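Here it is: the structure, laid out below.
Every protein chain but one is kept in place in this view of the complex.
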Amino acid sequence: MKLKLDNPKIFSEIIGIISEMVLEVRIKVDNEGLSISAIDPANVAMILFKLPADAFSELEVEKEEVLGVSLDNLKAVLRRVKAGSVLAMEKEENMLKIIIQDKIRKEFSLALIDVEGDEKPIPSLNFVSKIEMTSVDFSEAIEDCNVVADSCSFVSAPDNFVIQGKGNLNSFKSEFSDEVNIQAEEATSKYSLEYLQKMIKGTKLTDKVVLNFGNDYPLKLEFNTPKISLSFILAPRVETED
Amino acid sequence: MKLKLDNPKIFSEIIGIISEMVLEVRIKVDNEGLSISAIDPANVAMILFKLPADAFSELEVEKEEVLGVSLDNLKAVLRRVKAGSVLAMEKEENMLKIIIQDKIRKEFSLALIDVEGDEKPIPSLNFVSKIEMTSVDFSEAIEDCNVVADSCSFVSAPDNFVIQGKGNLNSFKSEFSDEVNIQAEEATSKYSLEYLQKMIKGTKLTDKVVLNFGNDYPLKLEFNTPKISLSFILAPRVETED
Partner (left out) sequence: MKLKLDNPKIFSEIIGIISEMVLEVRIKVDNEGLSISAIDPANVAMILFKLPADAFSELEVEKEEVLGVSLDNLKAVLRRVKAGSVLAMEKEENMLKIIIQDKIRKEFSLALIDVEGDEKPIPSLNFVSKIEMTSVDFSEAIEDCNVVADSCSFVSAPDNFVIQGKGNLNSFKSEFSDEVNIQAEEATSKYSLEYLQKMIKGTKLTDKVVLNFGNDYPLKLEFNTPKISLSFILAPRVETED
């Protein structure tokens, strides 16, 4: 297996984002490209990442390869990538060779590991509400909620979308109508801000984000560019209070 | 009660400065504007802040309102202010509604609280020395003293002003004559650098600072702009060692 990326900076950033939620992942490489699907240790969030074949300047793979890696190690290596670096990855026995070619050629070898636990299937979900908004507005609203609370509710109606947070004493509310693209029914669901704050780092990738959710239902957050697809599925916080 | 500020960034910064010395304050709002007077828990420093009516683009108040707020919460909300934001505040029952209007409208509600302790009157002080100098020179000298000591002495004479610090081993001294405006008699007083370092953050507001003090006497530090008045009164450190 051999692959080459001409602009590895974004790949490096995505690995950094994922590494805040999971410690180890299986990276799959086949003729269609590279993909990661992983669940955080608390079973609250799922990460889905795809880099298609045409994102690579070189992609040689005979059969599907599954590379178990420690994300802390991989992240530390990928941080050494600079603007203008070319990144190559090769599997050699139980090692992943990572070559960063700048003016100087840097060659890292990472031990491949056995990732514990079975791979979870991607759940089949039916969302009643889909909101498309700018990444900036979304990540601002998450930060605003975080000032007053540790969870955040998304409230949709056919022509309206509200992000709000309620702490013990203080609260926040922001209403979106013209600024967002709404295909929604009435639905309310609450999510952990701890996770959302990690996920909004995906706003670096693209200036649009798509939110899919339902009533007390999982959220699917999508950050897509023509070449990259990064999504998060987050379980709702369903509480018995009021 | 309703008020509106078109350039709330400086208000946000002042609340940040005050929050380093006190946890809770009473904010008074009346037809003359908004004011805060507070004493730090150790009873060493007093903070006096006034934002007059003409600093507001809107100020509606029937009778004097006293708003007890937690500064940590208020500071966290005001940090969400951006260049170009408009800030509105309204009292609604026992809540303070804070609306930050950017491209998006953000609405925060903060619980009003009962601030413990009686309000202290502003002491009547007679200073023998008044020094006007640039904010930069003053804050530099405080930082310089901090390199060698934990307190700082101001020494004035009719034509001379010295800032000096003496630690156990090392010392610092800076003399000002032409660079400052002096109306002074001979006086020496020593103050805590821990407090002065918090107070010099007021130098963000204006490029001039006025120091008023006497012999082993409180210091009054004034940072004034045409629209804002921020002062600190700091008790002297009177020691029996020579």
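Per-chain residue numbering starts at 1, and chain names A and B are given in the order in which the chains are listed.
Following the convention adopted for this analysis, a residue touches a chain if its C-beta (ideal position, glycine included) is under 8 Å from a C-beta of that chain, and two chains touch if they have at least 3 such contacts.
It should be emphasised that the depicted structure is a prediction, and the values quoted were computed from it without experimental measurement.
**Q** From the list A:I10, A:V77 or A:L205, pick the residue that touches the absent chain.
**A** Answering carefully, the residue with contact to the hidden chain is A:V77.
**Q** One chain isn't shown here. Among B:K9, B:R79, B:K173 or B:R237, which residue touches it?
**A** B:K173
**Q** Which candidate, A:L110, A:L169 or A:V210, sits in contact with the chain we can't see?
**A** If we include the chain that is not displayed, A:L110 is the one touching it.
**Q** Provide the residue numbers of chain B that touch the chain removed from this figure.
**A** Where chain B meets the chain not shown: residues 137, 140-141, 143-144, 147-148, 169-176, 179.
**Q** Even though one chain is hidden, which residues of chain A still touch it in the full complex?
**A** Here the touching residues of chain A are 73, 76-77, 79-80, 103-111.
We adopt the following convention: only the chains that are shown with their structure count from here on.
**Q** List the centre-to-centre spacing of chain A and chain B in whole Å, with centres computed as mean CA coordinates.
**A** Distance between chain centres: 44 Å.
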